[in-house]
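Here the complex is missing one protein chain, while the rest keep their positions.
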Amino acid sequence: MAHATSLFAVLYGVWLALSGHYTLYFLLVGAVCVALVVAIAMRMDVVDREGHPMHLTWRVPGYWAWLMWEIMTSAVDVSRRVLAPRLRIDPVLERLPTSQKTDIGRAIYANSITLTPGTVSTDLRDGMVQVHALTSGAIERLRQGEMDARVTKLEGES
Amino acid sequence: MVQDIVSWLLIAGGAFFVMVGGVGLVRMPDFFTRLHPASVTDTMGAGLLLTGFMVQAGASLVTVKLVLILVFLLFTSPTAAHALAHAALLDGLKPWTGKKDGAP
Partner (left out) sequence: MFMAATAALLVTIALALARAFAGPSVYDRVLAVNSIGTKTVLLIAALGFLAGRPDFLDISLLYALINFVGTIAVLRFIRQSRAQEGN
């Protein structure tokens, strides 16, 4: 029930932000629509820890800040390589282990890998993630496991 | 005034990274390497441009919408890139490794 309430609040917030009209009629129509969406989501059985992971809310901002820094540095690195007169790349495809316990943790890890320029996750199964990297340096960074450890900490299931 | 300078810098930076992504898309030797510059555009390019727009818009509903667009792009673009790379691998596309001979 807590998940449904939180989903309702988030969706209603989006409605308010996008509509921009604050008359009684619009507020009521919005509430009805959002309630309908939450009801459908509950019928689909996706309103749970996995479908609406609100237990991550307090730890996510710190992780995002770190990820943003990571994205900036690797974006600059990739841009340098793209603009260099001679292409200095040595792409590799490799499987790396993941230490997350839940599917959502692994999904966050794989998505973070893809979001960081220079590395793309291409497959995720059996607790391993397959990564294509533009350079062997990028895959070396991943293998050191800082991102993996941070996502496991974010996930918080020990 | 300060607001204008900050947003100008952010927008110029965003425009630069967007262009880098475009150049990379043309320059890179194969599909998998092309994914990387595309992700520069999606993260840095879009992020800086939209942040620049936010600074220009100030505290208003417009900024909220820009944040929504940015969050949405940041959530969907890795998913799309992963789906693309996964589909290409399943289809048997071989990643380029830079070896002149031997490699298929």
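Residue numbering begins at 1 within each chain, and the chains themselves are lettered A and B in the order written.
Just so we're on the same page, contacts are C-beta pairs under 8 Å (C-beta built on N, C-alpha and C of every residue); 3 or more make two chains touch, one makes a residue touch a chain.
Quick caveat, the model's predicted, so the values are computed rather than measured.
Colleague: Where does the absent chain touch, in terms of which shown chains it meets?
Modeller: B
Colleague: On chain B, where is the contact patch with the chain that was removed from view?
Modeller: 7-8, 11-12, 14-16, 18-19, 21-23, 25-26, 31, 34-35, 38, 41-42, 45-46, 49-50, 52-53, 56-57, 61-62, 65-66, 68-69, 72-73, 76-77, 79-80, 83-84, 87-88, 90-91, 93
Quick note on the criterion: only the chains that are shown with their structure count from here on.
Colleague: Need the CA-centroid distance for the pair chain A / chain B, whole Å please.
Modeller: Each chain's C-alpha centroid was found; their separation is 15 Å.
Colleague: So in the complex, which bits of chain A are touching chain B?
Modeller: Counting only chain A, the residues touching chain B are 14, 17-18, 20, 71-72, 75, 78-79, 82-83, 87, 89-93, 110-112, 114-123, 130, 132, 134.
Colleague: Contact residues on chain B for chain A in the complex?
Modeller: Spelled out, the residues of chain B in touch with chain A are 17, 20, 23-24, 27-30, 32-33, 35-37, 39-40, 43-44, 47, 61, 64-65, 68, 74-75, 77-79, 81-82, 85-86, 89, 95-98.
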